[in-house]
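Shown next, in structure tokens, is the structure this report addresses.
Missing here: one protein chain of the complex. Every other protein chain is in place.
Chain IDs A and B follow the sequence of writing; residue 1 opens each chain.
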Amino acid sequence: MTATTERAVGSDVRRIDGPAKVRGLAPYAYEHEVDGSAVFVALVQSTVAKGRITSIDVSAAQAVPGVLAVLTHEDAPRLGDVAEELLVLQSDRVQYAGQPVAVVVAETSEVARDAVGRVVVRYDAQRPDVDLRADRDDLYPPEKLMGGFETDSVIGDVDAALAAAPVSVDVTYETPNEHNNPIEMHATVARWDGDVLRMWDANQGPHNLVPVITEAFGITADQLHITSPYVGGAFGSKAFTHVHQLIAGMAAKVTGRTVKVELTRQQMFSLVGHRTPTIQRLRLGALPDGTMTAISHEVVEHTSQNAEFAEQTATATRLMYAAPARRTTHRLAKLDVPAPTIMRAPGEAPGMYALESAVDELAEALGMDPVELRLRNEPERDPERDVPWSTRNLVACLRQGAERFGWADRDPRPGVRADGRWLVGTGVAASTYPTRRRPSQARIEAVPGKPFVVSIDASDIGTGAWTALTQIAADALGVPMDDVDLRIGDSRLPKASGAGGSTGITSWGPAIIAAAQELRDREVPPGGLTVTGSSGPGDEAEQYSSHAFGAHFAEVRVDRDSGEVRVPRMTAVFAAGRIINPTTARSQFLGGMTMGLSMALHEEAVLDATHGHYANHDLAEYHVATNADVGEVDISWVDEVDELHNPLGAKGIGEVGIVGSAAAIGNAYAHATGRRVRDLPLTPDKFFR
Amino acid sequence: MDTQITLRVDGADRPLTVDTRTSLLDAMRERLGATSAKKGCDHGQCGACTVLLDGRRVNSCLVLAVTAEGQEVTTSDGLAADGPHRLHETFVDHDAYQCGYCTPGQITSAAGVLAEAAQGWPSAVTEDLVADRTDLTDAEIRERMSGNLCRCAAYANIVPAVAQVAVEQGVRA
């Protein structure tokens, strides 16, 4: 092994996958098997949201030259025991608008799409119920929330504490349906090589898909090979198996060909999940000096008929601020909608929007600076679990952020600043996201004179994992990065957790380090040597409360004539453990903050009450932020190393950037205009209420 | 309806059979194995498929392949015919991407922006409409690059990556 004095971890290393990506040469899922042998799949979707299929006539579609097969629930291959939401083409039942009811396979994509329009489906339809309201009489508490969190938490007599509080707020916030919308549309290429299912797929970790796909097709893990070296964004929608991956396997089986499935952008609104809308009632009580005495956060959200997805919206409220009396609850409405899924910081993003907005309103009610109010309520220990923090540096983030942003001179009065026709305001909000580690394994093959081959089924969905894991491996092996040959994104590599929950580096990095340690004390024979290492969570998860924190500051301008909203500058400071690669980490924070800006200003998928479909299901009508929406962005972090959870001292960084950013913008909007809009997004129409 | 055409993609003549319905984007991605230009929406709403068509940036998903015969199609890969384009280098230097999927379209679009600026074209944020020179300020780059969505949201890094080349090409002060 070559000795090296320079550490790769902590260095500004450019992305190793960059040169291929900028030329467009890094192959994404759909770009495999381009030799002309593949055939193409297109989907027929239900035009009703609830009911039964009474007949399907595929004859006209089958008659189109070039059509190889048309599958319906009457003749599609039977799937194994998978979740109800995945039982595609298995029955006549329709549970949401856009549900696939037939599948066309054809020699070309043009022919497949044409034939889709010739399949005639008749339904016995019922009017769908897609209306989320807090006063519904059928709201119910789920058994548990996603991530294993308790549905409710209650400490003390919250109602009494609220009634007794000298100063209080009681406000309700709403967040809309949002869609992940990675720019790479979900795509799968599939072929059966004998009894082995070969797939190239866009996902957040091939191993995430293995249990479902093997069960669906009755095969063993050895009979499934999924390759996913490059993934064009995901943000949660590519974490789990969706129906199109099963459709790909079915279509390949029926036709005996290599098939390509690429969902359309419109189909992504119904087939790969969304962020549930929420209605959140926040009640905060405080003493005149700002000391909080009660916190209540009650959440109503939706799930689908075919799945129970219970987002952990209020769990961040369980740890953010000290208060003796505290309560969080979650209730679900089961609606005729597609199954929700995770979207960047599921739970924390909408939940902290509401909490941090309410804290701002409490500051206003107290006549107190909102930064000061947060500092006043900093808890010594996790206030609900009653365990110590592993590290908690929110105070440093708030102080440094205030300094960088120029918060000190802020006039707290709302609606009094203007620059020409622009109303100008500033806002602050805190952020948090859990730190975790998940079980992962890695393998290193050493051959004298050759780079170390480091293998792990990790996934780079844009996070920078290709680069950061190479840095980690180089340091662990004590070699320059050029001597590491990283392999990721393949179900035949050692099993690792998926990219999600900001756990990639904290889970994969330690597994690579463990494997490298196996190698360090051993002589590599001329024929080479292979070692493995594994890593996973330990007792520290029970003994400590571990989270990344951050503070967002934003300036907002609102045109007093049009209601248009601009965000000319944002500042954020994070405390997120050791930063492996400052360049790619900054991009993660930037991406999260900008997605938060997009959440604050633009994003809303509108459910049509009559038809139950997402009415604005494309990128012209579902707006995400453009380049012109983003102004100056100032990102920094405090020095923090948290080695309780992993030897890197790292925390996750993929999600803490979005959490709280929408609240900072909403608070700045209220400061600019003197009026509080409590339902996102802050589109111009809301200025005219 | 199948028809024989020859497309000129990244400097090479590529004879192929297309359906009249085949878009230029699908002709490249599904029939020629030229996958540098990406599909993100298929409706001109995201910009991932941006190519230069006779030097002008267009959404290749909305161009029918049969109409592109005789025209020069340049993808981001084609910009690297003589080694990396400066935009390839500055995008890497400024980490002006994350997942990389919209990136080839961002780069061809940026190449178009630079050419348009060199011709003195104004934009929606240009204050002096009759000025004969364009100065690609940050605001100008943001506006002109807004036809390329980036969900990873590298916008604030894309702006300096384009700005650096704009300075080198004399279209930014």
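By definition in this document, a residue touches a chain if its C-beta (ideal position, glycine included) is under 8 Å from a C-beta of that chain, and two chains touch if they have at least 3 such contacts.
Everything below uses one rule, namely that contacts and distances are computed from a predicted model.
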"Acyl carrier protein", "Branched-chain amino acid ABC transporter permease", "Secreted protein" or "Xanthine dehydrogenase family protein subunit M" - which is the UniProt name of the missing chain: "Xanthine dehydrogenase family protein subunit M"
Hidden-chain contact residue, picked from the options B:Asp10, B:Asp42, B:Asp77 or B:Asp95: B:Asp42
Per the touch definition above, residue among A:Arg122, A:Arg385, A:Arg421 or A:Arg520 touching the missing chain: A:Arg421
Residue of A:Leu287, A:Val387 or A:Ala609 touching the missing chain in the full complex: A:Ala609
Touching residues on chain A - with respect to the absent chain: 47, 110, 113-114, 117, 421, 561-564, 566, 601-602, 606, 608-611, 613, 615-618, 620-621, 623, 625-629, 683-689
Touching residues on chain B - with respect to the absent chain: 1, 3, 19-21, 23, 42-44, 47, 50, 53, 56-59, 62-64, 66-67, 109, 112-113, 116, 119-124, 126, 129-130, 132, 142-144, 146-148
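Criterion: only the chains that are shown with their structure count from here on.
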Centroid distance [mean C-alpha coordinates] between chain B and chain A, Å: 29
Residues of chain B that touch chain A when the two form their complex: 19, 21-22, 26, 29-31, 33, 35-43, 45-46, 48, 75-77, 79-80, 84, 87-88, 91-93, 95, 97-104, 107, 125, 141-143, 145-146, 148-159
Residues on chain A engaged by chain B in the complex (per definition of touch): 14-15, 17-19, 21-28, 30-31, 34-36, 40, 108-111, 114, 181-185, 230-235, 262, 264-265, 461-464, 583-584, 586-588, 590-591, 593-595, 598, 618-620, 624-630, 632-633
